[in-house]
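Only a single protein chain was left out; the remaining protein chains are all shown in position.
Going by the order they are written in, the chains are A, B and C; count residues from 1 in each one.
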Amino acid sequence: MSDYSSQLIEQRRILHQWPEEGWTEFWTTAYIVEKLRSFGYEVLLGTKIINPEQVFGRNVELVEEGKKNALARGVSEELIAEMEGYTGAVGLLDTGKEGPTTAFRFDIDCVCVQETANADHKPNKEGFRSQHNGFMHACGHDTHTSIGLTLAKWIADHKDELKGKFKIVFQPAEEGVRGASAIAGSGILDDANYLFGSHISFMADSGEIVVAPYGLLCTSKFDVKFTGKPAHAGKEPNAGRNALAAACNAVVQMMGIPRHGGGMTRINVGTLRAGEGRNVIPTHAHMALEVRGETSSINDYMTEQVMNIVEGISKGFDVTYEVSQMGAAVDFTNDKECSDIIENVAKTVPSVNKIIPDGNFGGSEDYSVLGRRVQANGGKAAFFICGADRAAGHHQGTFDIDENALQTAFDMYKGIVEKVNK
Amino acid sequence: MSDYSSQLIEQRRILHQWPEEGWTEFWTTAYIVEKLRSFGYEVLLGTKIINPEQVFGRNVELVEEGKKNALARGVSEELIAEMEGYTGAVGLLDTGKEGPTTAFRFDIDCVCVQETANADHKPNKEGFRSQHNGFMHACGHDTHTSIGLTLAKWIADHKDELKGKFKIVFQPAEEGVRGASAIAGSGILDDANYLFGSHISFMADSGEIVVAPYGLLCTSKFDVKFTGKPAHAGKEPNAGRNALAAACNAVVQMMGIPRHGGGMTRINVGTLRAGEGRNVIPTHAHMALEVRGETSSINDYMTEQVMNIVEGISKGFDVTYEVSQMGAAVDFTNDKECSDIIENVAKTVPSVNKIIPDGNFGGSEDYSVLGRRVQANGGKAAFFICGADRAAGHHQGTFDIDENALQTAFDMYKGIVEKVNK
Amino acid sequence: MSDYSSQLIEQRRILHQWPEEGWTEFWTTAYIVEKLRSFGYEVLLGTKIINPEQVFGRNVELVEEGKKNALARGVSEELIAEMEGYTGAVGLLDTGKEGPTTAFRFDIDCVCVQETANADHKPNKEGFRSQHNGFMHACGHDTHTSIGLTLAKWIADHKDELKGKFKIVFQPAEEGVRGASAIAGSGILDDANYLFGSHISFMADSGEIVVAPYGLLCTSKFDVKFTGKPAHAGKEPNAGRNALAAACNAVVQMMGIPRHGGGMTRINVGTLRAGEGRNVIPTHAHMALEVRGETSSINDYMTEQVMNIVEGISKGFDVTYEVSQMGAAVDFTNDKECSDIIENVAKTVPSVNKIIPDGNFGGSEDYSVLGRRVQANGGKAAFFICGADRAAGHHQGTFDIDENALQTAFDMYKGIVEKVNK
Partner (left out) sequence: MSDYSSQLIEQRRILHQWPEEGWTEFWTTAYIVEKLRSFGYEVLLGTKIINPEQVFGRNVELVEEGKKNALARGVSEELIAEMEGYTGAVGLLDTGKEGPTTAFRFDIDCVCVQETANADHKPNKEGFRSQHNGFMHACGHDTHTSIGLTLAKWIADHKDELKGKFKIVFQPAEEGVRGASAIAGSGILDDANYLFGSHISFMADSGEIVVAPYGLLCTSKFDVKFTGKPAHAGKEPNAGRNALAAACNAVVQMMGIPRHGGGMTRINVGTLRAGEGRNVIPTHAHMALEVRGETSSINDYMTEQVMNIVEGISKGFDVTYEVSQMGAAVDFTNDKECSDIIENVAKTVPSVNKIIPDGNFGGSEDYSVLGRRVQANGGKAAFFICGADRAAGHHQGTFDIDENALQTAFDMYKGIVEKVNK
C-alpha cells in the first residue's frame, strides 16, 4: 500500500470518529488546516472564504457548542479565533509556473444520525465508530475530506511537475445545501479556470464512474416566522393577532401554488411550531419550508409565490414576519470539456470497470452553486460520481462504504490534475 | 270612512300594483311627486336629496329599465329628467310660523318576491295584485308610502293650526339598507329638530305600538371583485392569476375573523360567482358579503378585518380587487323625548290597545343612518313599530297585512305632529 | 376536380353553416345518416352506439333545444325518434369477403364561439358562415365529418375491390372530451381490428403529416354540487349549512393536492357558482373542475384525491354532495403497426411534403378512450395529424383552414383502407 493509500484510509477513519454537523465543523476544520499547512499550503479561513451575508441555516448556539467541543479536543484558541466563527478552509498552492487555476471542492460536514451499535458494522468491528453521540458521517463526507487532503498532499509532492495554481476548497454545511452560497459569495472561486467535485457512492457501485449526472434539483429552503399579539382567547379574541392562524392559512395557500407548465415543482412546509397555550391567541409561529423547481427559473417562480403569500398573509392577519433563507441549490450541467476530461481519466484508472455517461441524480447538491459561479465567471466545471458499494443507504445508521473507492476517487482527481496542469 | 281613511287604502292598493325595487322606483317617485305637489308641497329630487358618492348597491342597467317602465306607465320625460337618475323625494312645507323643523321618513321600495297566485290572497281577491312580475310589496313599504302621503295631505290641510317646518322624506332602496346613506349624505336632514320613522307589522300585531325597539343591528354590505389573469389550466397554470382561488381563500379567512369580546359579530359571504370555464385559470370572482356587529365599533372591527383580508389576498394571489359598499345600517337608540312623545300619543289613539315599551328588533333598518345623522346635528330622533296582523311573514309571497293598521299609523303620526308642532 | 374532391368541400361548407355543440348535433347526425344510407350503409343510432351510463356533460335542456332546431330545419320526427335522444352515428359496411374489421372515427360537434363578422374571413366572403349564432366549427370538426362521409362514399364505391368490414364512427361531443366514453362503453368497437383517427391542422401545416403525436393528456372533468341548508345570516347562522364555505374549503384543499413524483399533474376548479343572497347562509354551490395527469394512474391519483376531499368536506360542513363526471380522456400511444401504415401511406400521397414522426400534442383528445378500448380488445389503433394552414388558432372566431388539406386527409384514409383491406 502506497503512502497515499494509507493516508486515505487513516484520515477517513480519524474523521469518522468525530463527525460535526454543518457550521460546527471546528475540530474538522482544524484537522484540515493543520494537514494543509504541513503540506506547505497557504490556508484561507473565516470571512476570507465565507460571505456572512449568504450564510444559510447557521445556528449560533450550535456554533458555540462546536467551538467548545473543538477546544476540548485540543484545538488551540488561536486557530479557533482565526476561523472568525465560520468553518471550512481553502488551501492555496501556486506552482509558480503559468497555467490554469484549478479548484476542487470537498464537503466536510456530517448528518444528525446515530451510528448503529451493531457489532458487524465495520466502524464498530475495526474501532473507528463515531464518538460524537447522535452524529455520524453517514453521507461519506469523511471520505470526501480525506480524498481532498490526500490530493493536496500529492499535488504538493508533485508541485515541480505541475503548472498553474490550485485551490482546494473544504466546504462546510453541505447538508441542507447551506454552505456553498457563502463560499461562492466570498468570490474565492471567481478566478478558477476549472472546478471539479464529486460524490462518493450514492448512485453507483464500486468500480463505476458516472461522468455527468443530471437532475441536480434546484431548491430553496426558508424559515418563516410570524409574530402576532397575545390575548385571552375567551375574553377578547379580537384583541389578539393570531400567528398560528396566519401560518395555517399560509400553509394552505402555499400547498396551492399553481403547478408550472414548464416543469416539475415542489413545495413542502416540513414543520410548523405555533402557539403558547390552549387559551391564548397564538403569538408565535415558525415554519420550515422548501421549494423545488426543475430549473432555476421555475424554482424562482416558487420562491416568488411563497414570498407573495407570506406578505399577503402578514397584511391579512396583521402579523409581522421574518423570512430567513436556510439553504439553496441550483440545477447544474457539466461543461463538456470537463466531462471529457473525466471520461478520459476514468479510462486510465485501473479500478474503474464501468464508465456511465450520465444518470438521474434526483436530489440537490450545493456543488451546483459553486459550479455555476465558476461558469458565470468563464470557468469550466463538472461534478461526477465515484461509485462505491455501500452497506446501507445514505443517511442511515448502518451506512458504510467500500473503502477501496477512496483510491479510485483519488486516482480520478490525480488524473484530472495531470490532464489539466501537467 | 273619513277622506284620510279612504286615501290611505286607495293609495296603498295603487302602489301595491306596481312595486319597484331599490333605486328603480321611478314610477313610485312620480306618483309621490304628483301627490305632494297637488297638496302644495315644494318637492326636492335628484342630487338635492341624494349624495351620489354615498349611493350603495345601485345597478345602472336596472335603473334604465326602471325609467323605461315609468315612461311606459305614463310618467313624463320632464319628471324623469328632474330626478337625475335617482329615485326618492322630499316634500317641504313651511307653516310660516316659528317652530321646530319636523321630519318624517317613509321608505318606498319593494322586494324581489313573486306574489302568490293563491285565490284567497287578499290582493288577488280584491284586485290589487302586483302586475310587476317577480316584484312585490312584501315588506309593507306600500303602506309606509301611503301613510306618508296621507300625513302630508293632513299637514297641508291643517297648516294654519301648525307651526314650524315639515320635511317628509320618501326614501328609496331601504331593502339591503342601501338608500339612507345617500339621503343622509345630502345634508337634507341636517336642520331637522325631529325625525320620526316607523315600520308596520314586523314584531307586533294590530293594535300594538312598540315605542322603542332595540337591537337595530349595525351592518355593512360589500361587493368584492377580484380580477386575475387567464391561462390554459393544462398548458401553463403558472401564467394565470387565479381569482377564484383568491376568492375562496378570502372566504375561508373571512369566516375565521376572530369573534369579538365586546359583543355579537356576524360575517356572511352570501354569494360567490367565479370563473369562466373548466379549463381556464379563473380570471373573475365576485363576492357579495355582509358583516354585522352589536355596536358600530364592533361592526367597524369586522369591516376592517374584511378589508385587511381582501388586501392581503390581493397581494398573495397577485390579483387586483375592487370593493364597493352596497349598504349600511348602524345601531340606534331613540331619544327619550321622542319615545315619550310616541308613548303619550299612543295613549290617545283609539285603535291602540297595547303599548309595548321596547323589544328586540333583531335586524337592520337604515332609518338608523338618518336618525343618527339627525342626532349628530343636535336633533332628536325615534323609530317605532306600528303593529299589524299579517297573513304571512315579511318577504314571503303570501305576505299581507291588516289594512286597519294604516289608520293606526296615520293617527300616530298625526298625534306626533300635534304634540310637536301645535 | 374529382367527385370526391367536390364532395369534400361541399359537405364541409354545408356543415359549417349549422354547427351544433356536443350532444345537440341532431341536425348534423341527420345529415350524416341520410348520406350514409344513400351510400348503402347500415346505420346504427341511439343506445346501439351510446352507453347512457357513460354519457358525460349532456345537458337535457340543450338536448331538447337541439331537437327542436333539427325539426325546424326539416329533420323528420321519425329520424329524431330513432336517435333516442343521443346524437352520433355509426355506418356499417360488410364487403362479404373475409378480412379485418377496420374502424374510423370522426368527431362532429362544434365549439361555443361566435364566428367573426370580418369581411375577409373566407366563410364570410364565400357565403358559408355559421348561421347558428354563438356557435362555430372553430376546431375543424366540420372537415372531419366531411372527410368521414367522403371516405364512406369511396369505400362503398370500391366495395368490390375490398375485403373485411368497415365501421365508420361519427362521434358526438368531443369538445370537453365528453362523447368517446359513451361510444366505447357501448361495445360497438370491441370487434375492431383497427381504429384510425386524426385531427386536422392543430400542430402541423398544409402538406405535413405527424405520424404519432405523443403527449395526449389524461384528464377527468367533474361537476361537484354541494347542498346545505339556508338560514338567516344575522339571526341564526348556526342553523344553516354553508355550501359556499364548503366549496371554498374544497377548492383550497384541491389546489393543495400534493404534486406527484411520477409526473405532471394539474387541477383546476374553473368555475364556482354559490349562494342565493347576501344575507342568507348559502345553500347551493356548483363547481366545474378538471384534473390531469401525465399517465392514467397519475390522473387516477388526482381523481381519488378530489373525491376524498369532497367526501371530507361534506362530512366537515354537514352538506350533501353530488359528483357528475363531465368528461374523460386518457393517454394514448399508437401501435407501431398502425404508425408504419400511416407513414407508408403518407409517402404515397402527392400533397404530403413532410412526414414528421412525432411531436407533443400537449392537450386532451377523447379519441384516446376509443383507441385504448380497441387496444384492450386486441385491436390496433393510431391517431395522426393531418396538417393544414390556418388563419388563426383553434377555438377562435377567426379560425379557418386551408381546404386543400381535406383532400390530403381523404387520400390518407383511402390509402389506409387500401393498405389494410385490399
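One rule holds in what follows: a contact is a pair of C-beta atoms (placed from the backbone, for glycine too) under 8 Å apart; a residue touches a chain by one contact, two chains touch by 3 or more.
What you see is a predicted model; the values in this text were computed from it and never measured.
Shown as candidates are C:E77, C:E311 or C:E337; the residue that touches the absent chain is C:E311.
Remark: the omitted chain is touched by one listed residue; of B:T265, B:S339, B:T408 or B:N421 this is B:T265.
If you put the hidden chain back, the residue from C:P258, C:P357 or C:G378 that touches it is C:P258. Here one chain is not drawn; of A:G46, A:G91, A:P123 or A:P282, the residue touching it is A:P282.
Seen from chain C, the chain kept out of the figure touches residues 234-240, 242, 245, 249, 252-253, 256, 258-262, 281, 301, 308-309, 311-318.
By the touch criterion stated above, the residues of chain A touching the omitted chain are 176, 217, 219, 221, 233-235, 237, 244-245, 247-249, 251-252, 255, 266, 268-282, 288-290, 292, 326, 362-364. The omitted chain makes contact with chain B at the following residues, 252, 255-256, 258-259, 264-267.
The rule is short, and it goes like this: only the chains that are shown with their structure count from here on.
Comparing each chain's Cα centroid with the centroid of every protein Cα atom identifies chain C as the most central. The distance from the centre of chain A to the centre of chain B, each centre being the mean of the chain's C-alpha atoms, comes to 69 Å. Per-chain CA centroids place chain A at a distance of 52 Å from chain C. Residues of chain C in contact with two or more other chains: 252, 255, 266.
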